[in-house]
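The other protein chains are all here in position, but one chain of the complex has been omitted.
Per-chain residue numbering starts at 1, and chain names A, B and C are given in the order in which the chains are listed.
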């Protein structure tokens, strides 16, 4: 075990996979000479050269499509979006090309490509730079969606995503990059896609979440503990594939569920999980499932308003109390 | 009352609103000289001239942004997407510009713009031309989503959408254009956004749906009737704003719900409605809410496979039987 | 079948011209006849598809290449086996030109399991991974960045093949075109971007939605651009033979304004003429600009072809087209379970499908 930041964990995963497979390359804005806008690709240009670590023009649609074409031809591209907010310009190539190609060609063209970058809000970046984008990718069959919340998960899941033969939207977070945590040294440390992780054990209520919200959920669980309430905190880690068994297990255990997500409520990830739970564990539910989400507004700039817009431990605690009828 | 097709109803709505307000103009591919790829704008070029009925280049991002800019400057554009499948190229301007502008400017720029065109599958158009796109628009606050399923709704809702001061994604269907129905003649026939319509009354089970799926739902209801099962068929008509009162009324009446939608399940409209119902009418539910959706695959070309992929009256009947524990 | 009726210009003058044309382009008798056979096959194949569509054997959108056949034969014949081709939805003939069996292509149009996509792709999505035909794409302009990616792979792997990327004239107004061409230029990618300029995008004349000509649309990227008569298969062949060599040599990308004309409607569901172009215009162009008739006359003139030989070649083409249709008709419809095949290349732990099948078994 080594202690490293989420950023370093991603960097290590990229380095190891690029060493392991010469067909893996990284392309995106500022990834090479600038070491990445968030320094995730620090040192990779030096180590792998400018054919494998490539600064692109600000042409999201173009370089995303270039990556998809390269994957069709047999390479394993890692396409970095400076943030997923900018990927709205590229989503046609992700959904209409990458996610559908294997099907439209009846298996002739697997699509081993990773689209990665931060999703959701950082601090005071306002409406056009703060959107959580999971739903836009998880909705479509053919696209996997991975949302690591810790350094270890970041490393193990990025390596798995690069080795996966389907398109993966790999969603990070600006506010996670500096977060430190223990990461196994092992070069072949892989976390398979589709395995949720019970980040905390408790039997009174299930807090299910993904991505950077696990930290909000864990804070809430600590507060609840003071009131003698023990929460299960289930981190889905990947939202497609989805570890439904783990979800059903925690529901069977606690019979009460709160879903916490960074994004907007309407047709969000929580809506999907909630409707699956009520469908598949109807008789286990002692209370309606509640969702804690971003306020249903574009993200404001002002510090105070932004704080109010984001899911908070307070709101999670309150939701848990409600499902516990406290 | 006049009997007209869904296409004619849309055409009449456009004509009336363009006559009523000189700031309303229509722009899109083939809308002018060609009368629209699906002939929705037939005759409008002749009547209003080429400044108000405008053939665009195949530049979805560009002409969508042009519409948004024109709306900022005070016009009321109607932007036609030949189909919403192509709007993936334009979604950045819809979400990042249109939906967020009013908020980012603290009310300085209302955004009276309609984005319209068919969503979902027609017949054998394959994966890139058959996607139901509701979720991509309903997820974001700032964007209204309207999905008429009959000629009367098409006319009344398009007129209301054009007069609305927020961006509206107005989603039609190729397979609806030829459908005939009664439409009030009244030039000022408006159906306000956010009012659901109970298309059929019954007390045993609620089939809730939107868009062209109402016809599948009604077929299913007829079949059920033969088995002595009376279904409420609630057509949401607009999925944002959402007539939650109407939803809660039908749930309170039948205690059993099936949601039918054309699109994919993951984070679809049905997921949102389902999770709201279980949250707000938990004690009214006698069975889990089931969703009937497109098979969770890209749409195949082959006729037989496509038919299997689409929601069918059979599958709706089966789902109803299951929620009725028959 | 105007294109097989004699319209021999008499006189030795025509002979000289014809021989000169072949020599000028460095095309010998065998190759010239091959190009004729190619185009006859494409014409007859598309006519068969037209018939099949009319009787409901083919559904959806079906875009024919009739009138534009030189854009398949002339552009693709000169390529090497390991060169790549990628294009849009008007691609039946180009798929055949790159080496997919006409039988398989027709089976795909019929939505049957012997199609390259087992009937799941259809007319707009024909792929031949084994012959490096990369589809078959339905989003206007969408294939252009994909082509840049294929060229990227060629360069990355230090291969010496090239990718030919076809698009329609209307596609040049897509942002994807702009972004891809800039990257191809900066990174000197081995790609030939070909605009099949048939003057219209559906019902919109190019001149109505663009201030400049197609050939000028590469200026902003500093990509060498040329205009080629896309109805003259000899000129087209020679141009692509030479361009492919330039690009193979590491010369960076090229841009071609391939001037052609569509003899049919935009798709089988669109009218041949109407408000956007007159019947007279279409008839005039069919007379003047039929790529098959043009080559036929040249070969007649050069004395390399006579009426009997022509009819023999045409009969072969018709036979192949009929065989393809019979084959397609005999091919099985995909079985129900195929609906769920090929969504995912790799299963993982956890659920990938969310329509309830896992649970319902």
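In this section, a residue touches a chain if its C-beta (ideal position, glycine included) is under 8 Å from a C-beta of that chain, and two chains touch if they have at least 3 such contacts.
All figures in this text were calculated on a predicted structure; none of them were measured in a lab.
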item: Shown chains touched by the chain that is not drawn here; value: A, B, C
item: Of C:20, C:54, C:80 or C:219, the one touching the omitted chain in the full complex; value: C:219
item: Option touching the unshown chain, where B:242, B:289, B:308 or B:324 are the choices; value: B:242
item: Sole residue of B:8, B:35, B:92 or B:232 that reaches the chain not shown, by the stated touch rule; value: B:92
item: Touch list for subunit A against the chain that is not drawn; value: 29-30, 33-35, 37, 55-59, 61-62, 85-86, 88-89, 123-129, 264-266, 290-291, 293-298, 300-305, 308-309
item: Contact set of subunit C toward the excluded chain (per top definition); value: 173-179, 182, 185-186, 208-212, 216-223
item: Missing-partner contacts on subunit B, residue numbers; value: 25, 51, 56-57, 59, 61-75, 77, 92-93, 96-97, 101-112, 141-142, 144, 164-166, 192-196, 238, 240-245, 272, 276, 279-280
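Keep this in mind: only the chains that are shown with their structure count from here on.
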item: Chain nearest the global centroid, as defined over all protein CA atoms shown; value: B
item: Whole-Å gap separating subunit A and subunit C, where each centre is the average of the chain's CA atoms; value: 41
item: Averaged-CA centre spacing for the pair subunit B and subunit A, given as whole angstrom; value: 30
item: Subunit B and subunit C, separation of their C-alpha mean positions in angstrom; value: 36
item: Shared interface positions of subunit A, touching two or more other chains; value: 61, 92, 96, 103-104, 141-142, 240, 272, 279-280
item: Residues of subunit C touching at least two other chains; value: 117, 120-121, 125, 137-139, 175-176, 343, 353-354, 356
